[in-house]
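Of the protein chains in this complex, one is absent; all others appear in place.
Up next is chain A:
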């Protein structure tokens, strides 16, 4: 799967844009560091969405600049993060320390944490190492069952790292270093993914177009930012993104880049759809049917766009491909989230608190992934090839 990664595009573009990605180490402590402690995650609120909310609080352009500066100042720090053995190693702690970096997707954090597991492992045989890795990934998955990308990232990492026949013929140390190399490479690819997608999608944004976006997707933001840097003239309609107002945040960031932005309430999508040329959404997870699981409201936007023959583009990194196959909206692990209606909810009234919905593949036009621009049906093909 990753052999076919389109990341070569990055290398081509690297000359033009020296500063590409920033996975920084010196991240300022996030405001909600406390939640890292609640390991079994007892409350029904989806940890995934809490993390997202925490990140949204601080992903600002100023912060990114700082982070970049920090990376440039200490370019060699990345390698020194490997934990000092001695104290009992915990995947969750490692994962949380990675997760606190706002620009790092949860799956990438998990991948890095798992790579750290390999590094810290004291196993002496391949089998032991594999079991240890399996245990770690299971712990991670159990930490937050609602996060699709976390689960998918862990699964893919396991497949990618352990699926090599060459391991059986080597002595343990070289095999381990090989596994470690693969793990690093996987982390690298995952980090670059967003950049690759941004570059791939440039062909689809033309001058004078109007783009509807929903929610705050870091990939979509990257795409729009790249287009703006490429001097494309376009207009963006942002939905409000209730209840956590992610759309407002995105609108603010886009306005900083001097992109004309208009903010809509979520229920005005159909009203303004006729002036829209294309819809861009991110994804929490891409499922086997080729459909996506994304923030609540994506499904209805896709439905409206489909009925008005507007293309719906999904930007998603390939580590979000999950072996799930929901048949309908309710066929999912529910991810709940507090809903703030700004007014006291009357008693005896039930509140729908689900945070995401499932958009079936027939309403999607294309998926922009780091494997290339795919039609929805290719997702399943890639997954079959990877898992079988």
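Keep in mind that, in the parts below, a residue touches a chain if its C-beta (ideal position, glycine included) is under 8 Å from a C-beta of that chain, and two chains touch if they have at least 3 such contacts; residues count from 1.
Going forward, contacts and distances are computed from a predicted model.
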The chain dropped from view, which UniProt name applies: "Centromere protein S", "Diphosphomevalonate decarboxylase", "AP complex subunit sigma" or "Translation initiation factor eIF2B subunit delta"?
-> "Translation initiation factor eIF2B subunit delta"
Contact partner of the left-out chain, one of A:155, A:288, A:317 or A:357 = A:288
By the document's definition of touch, the residue of A:232, A:252 or A:323 touching the omitted chain is A:323
Residues on chain A that touch the omitted chain in the whole complex?
-> 288-290, 323, 325, 327-328, 331, 361, 377, 380-381, 384-385, 387-388
